[in-house]
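Have a look at this one before I ask anything.
One chain of protein is taken out of this complex; the other chains stay put.
Our next item is chain A:
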Amino acid sequence: MSVIILLLGASLTVGLTFLAAFIWSVKSGQFEDDYSPARRILFDDAPATEEKQHNAITKQ
């Protein structure tokens, strides 16, 4: 029986963690704009384009 109580506590804690994560994600507006985050992540690591290299050369 005590094992069950332990498991109950564990499962409820896990559940609560996910509930908290859900509320946080809604609060931070993650469901409001489903377009820009997916694009934004690609920008910084985008490979240097010809244009950029060209700029770099002209600046030098």
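The criterion applied here is as follows: a contact is a pair of C-beta atoms (placed from the backbone, for glycine too) under 8 Å apart; a residue touches a chain by one contact, two chains touch by 3 or more; residues count from 1.
Here is the rule we go by: contacts and distances are computed from a predicted model.
Visitor: Missing chain's UniProt protein name, "Peptide/nickel transport system ATP-binding protein", "Cu+-exporting ATPase", "DprA winged helix domain-containing protein" or "Regulator of SigK"?
Guide: "Cu+-exporting ATPase"
Visitor: Footprint of the hidden chain on chain A, which residues?
Guide: Looking at chain A, the ones touching the missing chain are residues 1, 5, 8, 11-12, 15-16, 18-19, 22-23, 26-27, 31-36, 39-40, 42-43, 46, 49, 51-52, 55.
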